[in-house]
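Note that one protein chain is taken out, while the other chains of the complex remain in position.
Let's turn to subunit A:
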Amino acid sequence: MSAADMPDTKTDDVLVVENLVVETAGREPATILAGVSLRVAPGETVCLVGESGSGKSVTSLATMGLLPKGALVARSGRILVEGEDVLTAKLARLRQLRATRMSMIFQEPMTALNPVLTIESQLEEVLSAHSQMGAKERRDRIRGILDLVKLPDVERMCRSYPHQLSGGQRQRVMIAMALVLEPKLLIADEPTTALDVTTQKEILRLIAEIQERLGTSVLFITHDMGVVADIATRVYVMRHGEIVEEGPIQKILEAPQRDYTRDLLASVPALHPREGRAATSREIVLSTSELGMVYRQPSLFRKREGTVAAKDVNLTLTRGRTLGVVGESGSGKSTVARCVMRLIDPTEGSIRLRGQEIVGLSRGALRPMRKRIQMIFQDPNRSLNPRLTVGDSITEGPINYGTPPTAARERAKELLQLVGLPTDAIDRHPHQFSGGQRQRIAIARALAMEPDVLVADEAVSALDVSVQAQVLDLLDEIQTRLGVALLFITHDLRVAAQICDEVVVMQHGRVVEYGPTAEVLGHPRETYTRQLIEAAPGRHWDFPNFRPLAPGGPGSIEAMA
């Protein structure tokens, strides 16, 4: 390309976004991006941080020319990829640029790959669309890149379909697909958010390695300050479609200038466990012994080995305390939660709710017990019935158990106040509330039954950090006031460290370590627990205090040894 084709790029920046304005299409356009500017230098890793709705994904999609047609429109500004303006490029030219100069990987490796095509054919079509390579050359190139992303047994991988791979392997395939033509710019949109911490760590390391090897620039979009602290060279903080603050990583973490950035950092829960609370009661409200769940697939012809989802799980929860169950996906933590709720029937062991055995109880006999234990689910957007008013959702349970409707409604208003919502919320519908507010409604709904035990299954995982902090505070406050016991299922060690009195660490359906949070997370005895803690992103940084954790200080890995 001649110099004339590259209008006024004075720098050698790989990506320059200037004053990008994106609006919704339609008669009354709403502004989504209000003049975003950023740049990415060669070989740099730039993090774009923000909470949901801040416009960080829209920025990345606009760069790829992938704004949803008919919904979002780039009104003004420029997006220069190696000096070429993406916004004014013809569609055919844009297609040429994709995968050759700029590539993108997405959040959900589960859904981002086509389920009906083999890995090899999904890689191959990138090569046939953009290069003149012969069949042999394509074959070699595909095997080479799969090797580079460290996938095992490359030949088998080539023949596999996405559903046959693990989440981490799929994300590696995505990375291979994005980088097979060695583009200058890689846009990674929350690429590790859906992965377990240990897998996340491997993927982040892989991206860093490849970046060094190929000299790729990375624009990394994330909401996770821990990840930012680990990988970024420079950071842009976004909010409401604007860049709030930018700067080198050190400056952002140590001396953030804007209040929003400070708040964002301050809401990151510390990995260092909180002080243990004194027990207020000795009454055991929930206990399991030798709890086990084996899924057997019925077969006519032979007896099959079942899948062990949980085995020998013993735990005890006293009134007013919080017990955390932590582990990666497939560790059995959700199985335990579902067994305890009797949503599924455990295949072995016993569960006692306030001293009464509930395994083997019939549906009818279980009914009075259901009141005693209630659940809060992960995604408040889906756990509340969209067609019921908030009041109907909250009062439905008590009314089923014989509370007169007017009394239940009065109680619902009290509960709404308790969870920090106005009482007039009672006649509105879930869609009129934000995610955090909906989770508050879900908590009020669970509390309406006046349970002894609340089971929270990843109850804050879908929320932004600032909202997460508020909901955790709320749970804490409710517990102090009502004395309800919490069984808190989470994959996030930071959250567990801040809310749990005791922690159970699970792996492959078994309990690996169990004890007071300060012990388990502060001085882990088991290798697996240590691995989990080491994999937690940003664990060297004390975010709320804007300083690195001193080596050997509380929460640092050296203190655990």
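Everything below uses one rule, namely that a contact is a pair of C-beta atoms (placed from the backbone, for glycine too) under 8 Å apart; a residue touches a chain by one contact, two chains touch by 3 or more; residues count from 1.
The rule is simple: contacts and distances are computed from a predicted model.
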Listed names "Putative oxidoreductase YdhV", "ABC transporter permease", "Cytochrome b561 bacterial/Ni-hydrogenase domain-containing protein" or "Tol-Pal system protein TolB", matching UniProt entry of the absent chain: "ABC transporter permease"
Option touching the unshown chain, where A:163, A:367 or A:525 are the choices: A:163
Residue in contact with the excluded chain [from A:48, A:112, A:426 or A:459]: A:112
Residue, one of A:142, A:177 or A:419, that touches the chain absent here: A:177
Hidden partner chain, touching residue among A:96, A:434 or A:466: A:96
Touch list for subunit A against the chain that is not drawn: 64, 66, 70, 94-100, 103-104, 106, 108, 111-117, 125-126, 129-130, 161, 163, 174, 177
